[in-house]
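Worksheet: one structure, shown below.
All protein chains but one are shown at their positions in the complex.
Let's turn to chain A:
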Amino acid sequence: MLEARGITVRLGRRAVLCGVDFEALAGHLTAIVGPNGSGKTTLLRALTGDLSHGGRVRLNGQDIADLRPWALAGLRGVLPQATPLAFPFTAAEVVRLGLTGGVEAGAAGLVPQALARVGLAGFEGRYYQELSGGEQQRVQLARVLAQVWEPVAHGAPRWLFLDEPVSSLDIGHQLQVMEIARDFADRGGGVVAVMHDLNLTAMFADRVALISEGRVLGLGLPGAVLRDDLLSAAYRCPIRVNTPPARGTYLLPHAAGRVAAE
């Protein structure tokens, strides 16, 4: 279980997060949604131990401030919103960097498996810098997967923190990556993902946290948070949630006066 209480973060002179409470369960995919600049990345960075912040974050019952970097690395993997890379490493060498910390440290056989998992089988020897943006992002995901390959280790769940994991992917790979995250949670791990695509969120998330201006407007089941009033207030634009007769929920932005051609 991931439990954060009273997270307060100041960056420069700005209070970016003001006493945020957040929690996520192992076995769940918990999505964090909200407009640009609302503090999603900042919250994720507080949860992963990157930022100094007020308040407490407990992961599997342990305060992350008390955990050494390598102990944390065995417990959770993090996919940042963007990852720069210095030096001409190959895709496989980047993925292998994920094996530095985790329990599987040294299992080089994981490298091709992790690449295959994100649909990049055969990319091992390609230079990272020569890959497309979406391919690079999937290589980074493979690195994170290699780090926490088994969702449960020594009886304790492990965690994936993903900051906009599908932002530069095509629709097919968006689904593939969400399936990977879903599968990680279904096998007992915990997933916390910052999302911009509300439809994918509605499709895959067990819980949704809606953030606006550094505060949590709602945290709960998708149906309880993805509501016309909450979303419209948070994103400052009219949003209508539709439930088609066939099971499931989908959302469309609702620009007044505009109707898509039949």
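By definition in this document, a contact is a pair of C-beta atoms (placed from the backbone, for glycine too) under 8 Å apart; a residue touches a chain by one contact, two chains touch by 3 or more; residues count from 1.
The working rule: contacts and distances are computed from a predicted model.
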Which listed name, "Iron complex transport system permease protein", "Putative serine/threonine-protein kinase YabT", "Proline dehydrogenase" or "Cysteine desulfurase", is the one UniProt assigns to the chain that has been left out? "Iron complex transport system permease protein"
If I consider the whole complex, including the chain that's not displayed, which of A:26, A:73 or A:216 touches that chain? A:73
Sole residue of A:88, A:223 or A:238 that reaches the chain not shown, by the stated touch rule: A:88
Of A:3, A:23 or A:124, the residue that touches the missing chain is A:124
Where the unshown chain meets chain A, residue by residue: 45, 48-50, 52, 68-74, 76-78, 80, 83-94, 97-98, 100-102, 104-113, 124-125, 127, 129, 143, 147, 149-150
